[in-house]
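Omission of a single protein chain aside, the complex is shown with its protein chains in their original locations.
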Amino acid sequence: MITDVLSWGLAALSLWSAWRVFRTDSMMRAAYLLLASFAAVGALLVLLSAEFLGLVLVLMMAGEMTIMVVFMVMFMMNPAGLNPMTMVHQHRAAVAAGIVSFAGLALVGVAGDFPDRPAADEVTTTSALGFELLGDSMLIFQSAGVTLLATMIGAVALTSRGGRFGDAHAGSDAPALAPEATASPAPATDAVEEGAHAAHEHDRHGAEGEAG
Amino acid sequence: MGLNSLRIRLAGAAPAPVFVVCGLGGRERVVDLYAEPGLQVYSTPRHAGVLLVVGRLTRGLVAPALQAHDQMASPRLVVRWTAADGDDPGDHGDVFPNAVVAHGSAAEVAAAVAAAHRELLAGDRPPSAALLADIEPAPWQGVGPYGTGGTGMTGGVPFGRPMAARAADRDDLELDQLKLRLGPLLPSLPSGLVLDVALQGDVVQSAAVGDNPYRLYAGDPVPAAPAPGLFERACHQPVRIAELERARARHHLRWAAGLARLVGLEALGVRLTTLSARLAASEESAQAERLLTRIGRSRWVAGTFAGGDLDDAGLAGLGPVARAAGSEEDARTHDPAYRALGFEPVLGEGGDTPGRVRQRLAEAVQALRLATAAGDATTTVSGVVEGPRGRLGRGAPPPSAALVDLVAGVVEGLEWGDAVAAIASLDLDVEEAARHPQMAMP
Amino acid sequence: MTVWAPAVAAVGVGAALVTGTWAVATLDTAVAGVVAGRGLHLRRAALAPLRRAALLAGRHPVTTERPDAPAWVVAGPLLLALAGAALSALPLAEGLAVADVPDGLVLYGAAMALVMVAVFLHGWAPNSVFPLIGAYRFVAQALSYQIALFLVLLGAALPAGSLGLGAIVEAQSELWNVIRQPLGLPLFLVAGTALSFWGPLALPDGEDLAGGTAAESSGRELLVWRTARAAVLVATAAVAAACFLGGWLGPVLPGPVWMVAKTLALLVILVVPAHVVPRVRIERFVSFGWTILLPLSLVDVFAAGVVALRTST
Partner (left out) sequence: MAPFGAAATVVVAMLVGAVCVRGLGGLGREGSTAGGRVPFLGGWPPEAHAWSRYHARYYPMALLFLAFDMEMVFMYPWAVVFVEEGLVALVEMLMFIVILLLGVLYAWREGAFRWA
């Protein structure tokens, strides 16, 4: 009984905060409302006896959403929503994408093969997951490591400015067309303008991408 | 009722939460306040309930002091600590009409503050009402689709202020730049220092020192000149070396106390301040020497401070700051009395913030040793004296005037915490800088 | 289990939080007095927190011009609740816990990961520069200690083969983890100091930022924030006591007494550096966190793993 009330309440909270993500002007609020939505889903998972998944969802999303706030505030004009604005763009595409993904998830929900009895207390998802990772899914697990390494190196290479060889701009001159021609220094101003332009584009179109 | 009166009794026994406004001639007295057990000096008025105005308010301090007063949470109270003989009239005393006036030593003032604060909590004393007009900064709602006074995402003055403007930064990005006027009441800066900074993130992109709030304008009441200190007197008359060096050590100890507070070691600051008052006793002097040596040697100096490089050039006459950067200049080397004591200047701890910190700690230790060794020897008068901040005498501008000019250059490109520490390592006295002949009376 | 059990549990954890924070504040005042050269006055130190709390409770909080009011209201209570959640997973004695769930460490991890959110909200809310810098500083700090914090606890869980805190304590019945995994406790205390942003690692609320995220806090709001900070420190010490010092295990005295005594001892170790070690630069802490703390905690985990394998076979 309590479990039923709680699960409906959490489902409602999750939906409400997910809806508020798109109705707020502030990037910070949008990200943390999304976190609230995830937390409600995590609590639902705990109620479904998937304790580990529920808690780990919250554990990860807390860090992830904070990083998202940091990046959204860096990228977006008016990050706190001091001037009113709308977080929703490209309505038709968004509606279509929403319907398709809802239909997909609903299909899984309706057609999926779910057990009709609650899991026994002694079955823990954590150890089941552990055996899976070290057994059949070992390759997936290890390739995740390599993928993460590639991600890290890519992220650092793209974002780090002052590298171990000094400023990232030094030595980044475009190769000269003729071998004799002396390369002109890399026009730093172009980079600035390009960056600014890209940031601007992002501000105009990026809201839904960021919030999702 | 019982519960509430118990709460008031308990609250009355707590140290009075104080925010300090350092007025003209208040600097030394403020340092003593931090060591008073009956007071808790906070670095933001939001935590405080008592605005303690030390010394005379000047024209440049009135607006900031009023602002800080209104920023305190209610119930609040103003106490003015005037000099023992009463400050001159007409010194903006009417700014806080309901202020409690206290004078005497720091302990006496602390007792007066605590008593007034207890009365305030018990309801026997009316709380100080807001002094600034209660007008929203920009109630205007004009242009723009949402009536925020502008168009677009970043235009206008939403809720009374514009949004930060974009500016290019070192990383070739264009992000918002916060232009701030910090001080003169920011406790992490030397009292009175006004710093106009442009911050991107937590890094100082550019900085400039603003108007000196201690500067006097035509028509301002001129305060009586402060009694010349020991170092000023030593320019014209021989003084005992032991006394002079103890004064130097005392100065550096009190500077170290401020630095300790800045890095979160409030209790150590109290210890250093207490020791600084008792250097005449050999036991306390030895204790101070041990403490300073230990702090200077510890690896924490390198972990807590970084950056703030100054090269040797342009530091002439700036004492420890110059010597840390490698200059060998020290007026004491020309004094036969010092030479007889085997005096050699402490040299070259490094031209950056940790170097200056170590330099000053080492010089304080050296001063304490000289004071012990000097016996009854006196200085030789040459018109020039090596003060704790640099060379004094012969009509030279006070060292702080030159130190203030170093601030902007030294903080650029530093993270805010490093910038604050770099400024503290310069040990500048903004009031002394205002006494520069070119600054006074424009 | 009756419907009232959760309510009783909440009251119990609340009482633990209140007495814990009072103990932290008392210790802090006492140590400060000794360092300041005023001597040790235990009675005065024990009364000081109550006095300061009474003072703050009577003061009306002030807001800023255009704050994010909901965030401001949520931040302090959230931090307090997170400390409460961490404490609720801790067993005071065998079987005596509010929620000694099989995934206790993950519950603790989730709560402590949310600390970052609470601090960021607190710094963001006032729309003022110094709190904002404090908030961003804490994000950098949290990203640097968090992985190490969780890893070191994971090392403690290896011999137990369970993430439940009760099971971790029971697995130490022969030998405490502090001896089996000598790196574990020191690393956890460093990461825990950073997590509680206390003492030398109180960077988001630093003095250079005029109080940092709390620079615009006043009155009761400030009281809740300070209580919550101390509560996080209490939770850190209690988890360390359970995971490394064998929790309730000990001769003669009953279990809860051992647990409380060990927690208090660890609190002393956590509080003393605040008055002796100066604030560390944020950059230095970040590079320390990634290049020393994180690799060392990985070494700790694998060393713990090797030891656990050798003892189990």
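We just call them A, B and C in the order they show up, numbering each chain from 1.
To be clear about the criterion, a residue touches a chain if its C-beta (ideal position, glycine included) is under 8 Å from a C-beta of that chain, and two chains touch if they have at least 3 such contacts.
Since the model is a prediction, treat every value here as computed from it, not as a measurement.
A.B. asks: Given that one chain is not shown, what are the shown chains it touches?
C.D. replies: Listed by label, the shown chains it touches are A, B, C.
A.B. asks: With respect to the chain omitted from the figure, which of C:Glu94, C:Glu170 or C:Glu283 is a touching residue?
C.D. replies: From the options C:Glu94, C:Glu170 or C:Glu283, the contact with the absent chain belongs to C:Glu283.
A.B. asks: With respect to the chain omitted from the figure, which of C:Leu158, C:Ala230 or C:Leu245 is a touching residue?
C.D. replies: C:Leu158
A.B. asks: For the full complex, which residue in C:Ala25, C:Val169 or C:Ala228 touches the chain that was left out?
C.D. replies: Checking the options C:Ala25, C:Val169 or C:Ala228, the one contacting the hidden chain is C:Ala228.
A.B. asks: Could you tell which one of B:Pro17, B:Gly38, B:Gly55 or B:Pro184 touches the chain left off the display?
C.D. replies: B:Pro184
A.B. asks: Taking the full complex into account, find the residue in C:Ser128, C:Ser196, C:Thr213 or C:Thr263 that is in contact with the omitted chain.
C.D. replies: C:Ser128
A.B. asks: Suppose we count only contacts with the excluded chain; which residues of chain C make the list?
C.D. replies: Residue positions of chain C that touch the missing chain: 1, 5-7, 9-11, 13-14, 17, 60-66, 69, 72-74, 76-78, 80-85, 87-89, 97-101, 103, 105-107, 109, 124, 126-130, 132, 136, 139-140, 143-144, 146-147, 150-151, 154, 157-159, 161-163, 210, 215-216, 219-221, 223-224, 228, 283, 286-287, 290-291, 294-295, 298, 301-302, 305-306, 308-309, 312-313.
A.B. asks: Mind pulling the chain A residues that touch the left-out chain?
C.D. replies: 2, 43, 46, 51-52, 56, 59-60, 63-64, 67, 70-71, 73-77, 79-80, 82, 124, 126-127, 129-134, 138, 141-142, 144-146, 148-149, 151-153, 155-157, 159-160, 162-164
A.B. asks: Please identify, in ascending order, the residues of chain B that touch the omitted chain?
C.D. replies: 44-46, 61, 63-68, 70-72, 74, 130-137, 158-159, 161-166, 169, 171, 173, 175-176, 178-186, 189, 194, 200-203, 307, 413-415, 418
Just so we're on the same page, only the chains that are shown with their structure count from here on.
A.B. asks: Mapping chain-to-chain touches, which pattern fits: line, ring, star, complete or other?
C.D. replies: Graph shape, chains as nodes and touching pairs as edges: complete.
A.B. asks: Can you name the chain that lies farthest from chain B, using the mean of each chain's Cα atoms as its centre?
C.D. replies: That would be chain A.
A.B. asks: Please list the single chain whose C-alpha centre lies closest to the global protein C-alpha centre.
C.D. replies: Measuring from the global C-alpha mean, the nearest chain centre belongs to C.
A.B. asks: So what's the Cα centroid distance for chain B and chain C, whole Å?
C.D. replies: Whole-Å distance between the two chain centres: 34.
A.B. asks: What are the residues of chain C that contact at least two other chains?
C.D. replies: Where chain C meets two or more other chains at a single residue, that happens at 66, 136.
A.B. asks: Give the residues of chain A that touch two or more other chains, as numbers and ranges in rising order.
C.D. replies: Residues 82.
A.B. asks: In the complex, go through chain C and note every residue touching chain B.
C.D. replies: My answer: residues 31-38, 47-48, 50-55, 57-62, 65-66, 129, 133, 136-137, 199-200, 202-203, 206-211, 214-219, 222, 274-284.
A.B. asks: Considering only the defined contacts, which chain C positions touch chain A in the complex?
C.D. replies: For this pair, the touching residues of chain C are 3, 66, 68, 71, 101-103, 106-107, 109-110, 113-114, 116-117, 120-121, 124, 127, 136, 139, 142-143, 146, 163.
A.B. asks: Any idea which chain A residues touch chain B in the complex?
C.D. replies: Spelled out, the residues of chain A in touch with chain B are 74, 77-78, 82-85, 161, 169, 188, 191-192, 195-196, 199, 203.
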